Structures are given as structure tokens and as C-alpha cells.
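Have a look at the structure below, then the notes.
Only one protein chain is missing; all other protein chains are in place.
Each chain gets a letter, A, B and C, in the order it is written, and its residues are counted from 1.
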Amino acid sequence: MLELRKEIFADERDDNLNEIGKPTQRQDMIGHVTGNTAFFDDHKLAGLLHLKVLRSPHHHARIRRIDTSDAERSAGVRRVIRGGDVPRNLNTLLSLLNFGKDDEPSLATDKVRYRGEPIIAIVANTEREAFEALAKVRVDYDPLTPVFDVEEAIKPGAPVVNETYPKNTFEYHGKYDHQKLRFGDVEQAFAQADHVLEQRYQMSPIEHASTETNGSIAAPETNGRFVVYTCAQGLFFSLDTTAKILDVQSNKLHFIGGTVGGGFGGKVDSLTEPLATLASMLTGRPVRYVLGREEEMQFGSPRGAERIYVKDAVMKDGRLTARKVRSYLDSGAYTRLSSYAVIKCAAHIPGPYTVPNVHADIYCVYTNRVPATAMRGFGVTAVDFAIECQMDKLAHLIGMDPMEFRILNAYRDGDMKAHRREAKNTALIECVQVAAEKAKWPIREEFKRMSSRVGGGGARAAIPQTRLDGGAQAPARPAPQRTSYDRPLAASPPAPAPQPIRPASLEPQRTPSQPPPPAPPPSPVPGAQHGAARFSSVFGTRRR
Amino acid sequence: MKHRGKGMASINYPIGMNLGGDPSQALVHSNPTGKFTVALSAIDLGQGMKSVTRQIAAETLGVPVEDVYVDTADSDTGPHDMGSFASRGTHRVGNAVAVAAREARGVMMEAAAEELEVNASDLETDGKGNIHVKGAPHRKISTKDVAIAAQFKQGKTIAGRGIFLVPLSEVDPETGEMSPATCYAHACLVAEVEVDDETGEVAMVRMDSAYELGRALNPKMVEQQLVGGAWMGVSHALYETPEPYYPEPTHGPRDFNEYAMPGPGDICPHDIAVLERPAPDGPFGAKGPGEMCANPVLPAVANAIFNAVGVRIDDLPITPEKVLRAIRQQGGAKPQARR
Amino acid sequence: MPITVKTFASLGEAASALASDRDARFLAGGTLVMRAINEGDTSLSTVVRSTDRSFVEIRPAGARVTLGAGVTMAQIMANRELAFLHPVARAVGGPAIRNMATVGGNLFAPSPYGDFTAALLALDATLSMQGSYGGRETPLEEFLANRERNSGLMASVTFNRPATPEAFRFRKVARVKPKGISILSIAAHLPMKGGRVAGARVAYGAMAPTPIRAKAVERALEGRALDESTISSAIGAAAEGTSPATDAIASAWYRREMIAVHLKRLLAGTP
Partner (left out) sequence: MKTPVQFRHNGSDVAVFVDGGASLLMALRDGVGDTSPKFGCGQGTCGVCSVLIDGELHLSCITLAESVAGRSVETADGLKAGASLHPLQTAFMENFAAQCGFCTPGMLMAAKALLDRNPAPTRAEVVEAISGNICRCTGYEPIINAVLAAAGNRQRA
């Protein structure tokens, strides 16, 4: 059941709209309920061939020899594809954004780095014939010691998973094995804290488990082009990745997709498009490459596991004064998108709270498992689990209500965030207040009166002097000039930062003075706040 | 014996990715009878891309939603879009569609002005397929007639191009200074669970939540995301993983019998409040509910389990085995203060 | 080579076809064989079927019930005289699977599957196997002991009708509701004579590579009233003789810990 709480922030909206905000029926719904919606696999082409890949049974092994002679003679086989047949058999997805080094082959040649890594592709008339041919491929391996634990993998002398990154960590800024976040001085805050709590959290890998598995169908089109029916979550991302791996011009490829049976991040890797297209080029026939369910679950890329250490400093009165995070994202054998999740994670620390001292080191670590990829909230979901469990423990530790503890530390408009950008358009406090009300979770009056729009900025907008690694200091910066984000409302003088609240358990009778609720805003100028009008502020060169 | 407990968590979520710049494009054009097509390469994976951009285009053009059809995704006809991930669709593509629709609307109004012999600035749309002089609704012309005139008489193209780009944000190697996103969605969720202290089984009792996502462009589709996303959050918290004994890579599930997710018999009531604090740079203020809806559920469930039986499980997923071992280690369930 | 499908009118012919071709598999409900084909099991090149009526027959009359090996879970749920087996049949898969899954197939289903077989074990089932030269009877327990090495074709299964409806109890424990695969399942036939258990048979699913009897539990119950002391001594013996697997759903440790808890709940009649 969903209710719209229109009265909250009403002064910031113009709800006088025709189509926006209406529960209009989905454009695609009738296709869904009639079964007429066409997914990639619903395009039927004459003379369709089927592609299956041989996958490594080892977690980590050197490939000594591959013998495909029996497979090539097997009934119905049109083509056997080896790594050597792939024009550019080394890629990394984010190379399209100039981020990271090519580190992953389409088909392994010298070495396999995870169980399930593709080695040989077979193109045959039927799926059965492709399976029979796969069973006839002979591969000799020299098994190597695998490493599965992120903290084992970064120890000196650990087996090297991926030679592109010999330290088993992604390289940031050409010099670091992790991404840093530095704001203030956490060590000093720990020294002065009433309580310090350090805990370890483990996010598990997760399978996207879309009901439609990954797959694509590639076929020769007119003018020497190839059409590819795909389930890709990024159409040009997949097209350009395929063009790079096959070393063809992008306009040789015509990708058709856009209607996907669930993605959740599991269809951004172009797991099938490059090989299906290559197979179509090599055979001149339409080729279908669809993962089976076990393949999808075990060898399609999952959400990466994360091991997160959180160390916090908290005062008796509930103020969070420092947060230090060390996190290891398990990227598996190749980078895919984990290197980016690390950046997203670093920017997210310390969560939606204003903490004067923050320190984070986030690592992208290689292990001998299926490469991880994007999934719904990756880089954030895991660290939110860690931070919010930690917040519950801290509230318990100082005897404060967890809702009130969140409200007290919540970031507010005008506060400076650890990644050195001003917090704007914040609404955490209001979410906590409404959730408490819905759940009939009692919170004290002064907490019900607090607002994301009051009490931020001022001293809280400044950047503290920051201790950098190697002893250097980044200078403090005073509160920045107001930016284009600020609304007329901000004209009312920013109230002082909230007074520390003594936890009820210590002194229940004492209720400190709170800033008054914001004055009722002026009634909106007609049109001035129309959603469309607001776009004008988007374009141009606003600095974020 | 069974124990009930409540836990909460609050989160924010960055809308969109930012690595190498984050652009989306859209093209909007009218057919000769005033019906509009939005051409995209953006992907609909069920989140409702085709539908939400359709409403944005209709609102901006000032025509009924039935007069707009969204065509996606064909790389020959749809202009570039980064893709459907990072909760960027509504915000990035929505903005691009709004820009394209505004350009098309401008041509449409010029063409109408020429037909009505007034200044375009004196005209407005009624959202029902007509354009009329402000304050004089009887002096009107239908979008159909405008399109026909533009096409066959005036030689005008009622069309628009739109792009929305979040420029590249450099990341400082030493301090991590960066602009990871342009706006943030917010949420707070309360989970109530029931824990069986003999088996370690955790059953969901109910969820109450508040999600702030700028603007609910379509409340029903927002509800789809939030209800389904919270279910996935429960699944992450209590059930699923392809590596049940991580980091040991053994006993991986091979099918939907072995891959545990909450069944229709495991779900609980979920009451949701939606707050709308418009993002200054969002299409009609919208942010993106797609990913963040699952995030508060994981910690809220873990915290509820502590409230119920006094054990902290910091290692996902929180299986009955982990809960049982922790309760045993603690010497039995230790229920905390009821909420 | 491509797969050949051979359909026979009689089970005897089907059995001979199976015996003469080591790459042949018998197709009943399809839940095992069709999946193997879809997933590229190349060890299988012949599919043998039979349209023999007896294969899908239910003979519920009398103290011993007989089910053709091709009888589906849905058929059982539709048969009033088999009410005592309805909870067991309902525990197998979802509605579609129950329209396909057969009694015979369940006997071959690897752990943690085979909850129906556990019930048959508690009801002292005997199997009639159709070999290429005539049939033979095999106690279910004996069949399971060397299940992989059994030759011939399952024709039907015959088992006890519980003395009274209350005398038969079944419980399946799963993570996912209502259609999860087993952490474990327990079936118990506890006929009472003069307030005491007479002829107890208790069986477990998912507590060993195949469903097994819990003989120590049976001993603890036999000849005693179902009171607290009896139940607690039964619980004490609950895990005896079990060798559960660790899989994606549960660890061996957890299964061993849970068997006592759920046996207690089954015997005490608590949810």
C-alpha cells in the first residue's frame, strides 16, 4: 500500500500538471499480459545456428593444450571458435570510458582464472549437436593454486590471479591499490571520543536471477552489416564493446533490444553479443547464444561480495564524530565494473550523516571466482548494510533511540559532505519522521520538529584541515558561497547547528532548546516553480 | 519459542553514475496528424522506461499521453544513451526527453501562432490536444491541424533534439574529492520480524517505510519499484546467494529450487509513504527509485533480529543456521526492549 | 547422436528396451530426464516411454494400497481414499510439477528431493520391478540401499494404509514457502494399541543420500505411550544413523540440529 505525502515539501513543488503524477497505465502492459511483448529470443530467423561454450572446470589453471579435432568432425558442427579467432581477445568494459586496462579475454587461451571461464565456442545446427561437440573437446590443464579470500589475495606471495594487475588489486590514479577518501582527522577524533566501535561486515555475492537469462541472436543484414537482437542493459555500451572486440566499425552493427526480461545489473557485461556476432560473421548464418539457467547462476557475473570494516567515534550525547571505513570488493578474476563500484562506494561514505572526520580506503580485489558486475545499488547496498547495522549498535551503546540517533546526525541542506560537495535537497530527517509515524515508533517532540532545511550550513559547511597519507595536510576551506541550488527559502537566516541531545536514558527530563520550525514559506509565484521552468537551471555550466 | 522484534535503517542514494561523463539523448517528432514519437536507445527492463518518458514527453509537449508513443531501442533510430543502470533512467533520459519535447513544442507553438495569427508567446496548450490563446479558449486550433499546416503549408518540422549530460567528474587521488551524483533519493524503513529461537528461522511480519524520490512521476510505477525492491531487499537479507559458503566456492545453486528467494508465502504487508522533494535538476523534480528501494531493508531486518533475540548477524545472508549458532553462543534468546 | 524416442504399449517391452541399451533412460514425468536432455546430457541417446495403463493405475482398496509408478502427485491429491497422502503429495513442487512428477520418479530423486519416498518408507512399501524377464518384488528399503545399481523398470509400489488417519504424520521443512526444497522431511506411522505405539515406522528425507528409516527413534517409541518422556527419549535418538549432506539450502550441521526439533514438534503435534 502506497500513500503520497504531498503536504511535505509542498512549497517546493508545483503539482499543477496534466500527465505527470498520474497512475497512467504502462505503455508495455498490454503486450505483457497478451504475451505479445517481443524479447530478444522471440525473433525467429530461418537457418538459425546455436552456440555453446566450453567452460573451465578449474578455478585457476594453465592451459597446456587444446584439441578440437574430434569436435570439428562432430555431426552438425559449423564452426569451432578459439581465442585466436577473436580479433581483439582482450577487453575491459570500462575502456569505453578510458577507465582501466584491458584484462579479460573473450575465450581463454593460456590460462583460466575462474571455474566456468569460456575457452572454446562451438557453433552447430542444433543445441544437442553443439553439446555433443563440446563433450569431444580435449583440454589439458596444469592446475594452479587458487585464492578465494579478498584479504588472502592482497597478502604478499598470494597467487597472482590476473597478470594485468599483479598485486591482485585494481590500480587507481596510476599509483594506488585503493581509492582514498580523507576529510578531517579521524585519529584525533578517536582519541577524544567517549566510545569507539570497530566492526566487520560481510556482504554476500548475489545472483541477479532475472527470469530471462542472458543471450543474443546475431544475423547477417543487408550491406554487410549484422543485426543483433540483444538483452543488453546499455544498447550502445554493448554495441561499442562488440565493435571493439571484433575490430569492426560501429556502423557495421545494428543492435535491437530495449525490451528485457529483467536485468538488475546482470545484463551490462555483453556476455554473449561479441561471440554471437563473431559466429555469425564466421558462418554467414544467424547464430543464437543463450545461457542456460545453471550457466547463468554459476557463471553469469554476480553482485560482488564486499568485506567492510567500520570504525566509529561517538560521544555520549549522540554526536558521531568520526567514521573510518576499509572495504574490499571481491571483483572475481576480472575487473568488469567493480573498479567503478569502488569509486561510488568511496563517495558514499559516511552515509547520509554529517560527520566531521571521515576516512575511507576502498579496494577492488581480484580472486579466482566468477567476475562480479553491477547489481541494483552496487557499491552502496553493502556499505549501507554495514553503516546502518553500525548505527544501530552505536545507538544501543549510548542508550539512545535509533530513530533519534539518525535524526540527530542526519545531513542537512548546506552541510559539507566528505567528498567535498555541499549537501542539498536533503530529506533524510523527514523520511525518518514519517517512517516512525507509520510504524508507531515513538520519538520525542523536538525530533519530530527537526527539518532537513534548518540547522545545516554555517560551521557545518566548512571543510576541516585534513591529514593526508604521508603526513601532508590539506588546508581547511571555509563555507563556500551559496550555489544555484539554494532556494528562496534559504533567505531565512540558517538556524544554528542543533544542540547535542542527551540520550533519554541518561536524563529523560532534560529537553534542550531546539531551533523553531521554519517560517511558512511565501506562497509560490505562479509558474515560477513549474517543473518545466526549473529545467532552465539544469543547462549551462552549473558547477556541481 | 518465537520472538518479535522491530528494527530500522535510513539511507540516501546517488542518482546516476558519473565516470567519464553521463549523457543521454532523445529525439521527438510529430507525424503529419499531430501524434508524437519519442525515439530512444534507452532500455526498459521492467522499470518502466517507455512509460515514464512517455508521460514526461506528453506533459512537456502539452498533449495527452495517448498522443505520444515511445520507441526504444534500435541503434539505427535511437540516439545514444549510456544505459539502464545506476538509477539514471528517469533522471538522465527523462531530462533529455523533456529538452527534445520542449524544442518540438516550440515549433508547434510557432506553427499554431502562424495559423491563429497571434504571437506564439500568447498561446498555451490545454493538455487535451488543443492550442489556444491565453484567456481566450475559443480561439484555438487542434494539434492535429497545426501538424497538418506545418507539414503541408508552412514546411516546418515539428521535432526536437534533446541531450542531458552530467560532465565528467575527476576524482582526487588523495582526498577523494568528487561529484559522484547531482541529486540523492532518501529512505527510512522499519522492519518487524519473528524469530524462532529453536530453529533460527526469521519470518517477516511487516514493513513500514518512507521513500523520498523527488517526484513520483507515476505513483503506480513507483509502487511497483518500491514493493518489488523491498522484496528483493528481504531476499538479500535472509535468503539468496550463489555462494552459500563464501568465500569457500562450494555448493553453488544450479536452479531456482536451490537458489533461495522469498516465495509468495514468505511476503509480508508493506505500508509505504512517498515524499517528494523535487531535485532542482530532475525532470519535474524526479530522482530515481530503482535501486535504493532495496537498500534500507537489509540492515533494518538485521537490526530487527537483534531487537527480537539479541544477536547481531553481520554476515549476509542471515540464514537460520547463522541465527541459531549465534543464539546458542549467547546462551539463548535475549529479547531487547519492545518497540 | 540425435535422441531416439521409443514408445511401448507394455511395461515388459519397455523394460527389455531399457535393458538392451545402456544409453537409454525411461521417461515418466519428465522432471529428471527432460531436464537432463535440455542441459546437454550426452550420455543419454534413447528415451523409452510406455503407455501401459497399469503404469498410471491407483488401487487404493484394502489394507495395502498400490500405486502405478507413473501415478502423479496430482492424481494422488485428487483421490479421496488417499487423503492421508495429500499433505505429502502437496509437499512436492508446485502445481505444475505435481501434474508431472510421478511416484516412480520420486524414488530416484536425489537428496534433498524424495519427500514422498520418505512417506512410502514409513508405510513399509514394496516395489514391483519389471525386468526384461518378468517382474520381482523388492522392499523399498532394500531398493534404496543400492539405488544406483538397480536394474529393471519400476512398475508399481504397494504400501500400508495407516491404521487410523491420526496414525500417519508427515512434516516437510523448507526455507522457501510454500514451495521450497527440503531442509528435511519426516514421515511417521505410529499405530496405537491400548494407548501404546505398536509397529512404529519413522523415516527421514534429506538426512542421508537417500530417504532412510530412523530405527533408533522407532525403538524409543515402540511399546510406549506418546508422553513427554517417550518423546524426549525419541528426540535423544533423532540424529542417530543420519548422514545429511551440506548443500545450497542447509549445512549437514543444521540438518542434524533440526531433526530433533522437528521430530519433537511432529510427535507433540505442535506447528
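What we mean here is this: a residue touches a chain if its C-beta (ideal position, glycine included) is under 8 Å from a C-beta of that chain, and two chains touch if they have at least 3 such contacts.
No experiment lies behind these values; they were computed from the predicted model shown.
From the options B:58, B:73, B:86 or B:221, the residue with contact to the unseen chain in the full assembly is B:221.
Considering A:14, A:28 or A:103, the position touching the chain not shown turns out to be A:28 (whole complex). Taking the complete complex into account, residues 25-26, 28-39, 41-42, 44, 126, 128, 208-213, 260-264, 290, 292-294 of chain A touch the chain not shown. Against the chain not shown here, chain C presents residues 2-5, 7, 27, 30-31, 34-35, 37-39, 47, 49, 74, 93-97, 99-100, 178-179. Listed here are the chain B residues that touch the chain not shown: 45-48, 220-221, 223-224, 227-232, 254-257, 261, 263-265, 267, 270.
Basically, only the chains that are shown with their structure count from here on.
Comparing the chain pairs A-B and A-C, the larger number of C-beta pairs in contact belongs to A-B.
The distance from the centre of chain A to the centre of chain B, with each centre set as the mean of the Cα atoms, comes to 15 Å. Contact of a single residue of chain A with at least two other chains is seen at positions 294.
Residue positions 252-253, 259, 261 of chain B are each in touch with at least two other chains. Those residues of chain B whose C-beta lies close enough to touch chain C in the complex are 198-199, 239, 244-245, 251-253, 257-266, 320-321, 324. Against chain B, the residues of chain C that register as touching in their complex are 175-181, 246-251, 253-254, 257-258, 261. On chain A, the positions that touch chain C within their shared complex are 52, 75, 127-128, 130-132, 134-135, 292, 294.
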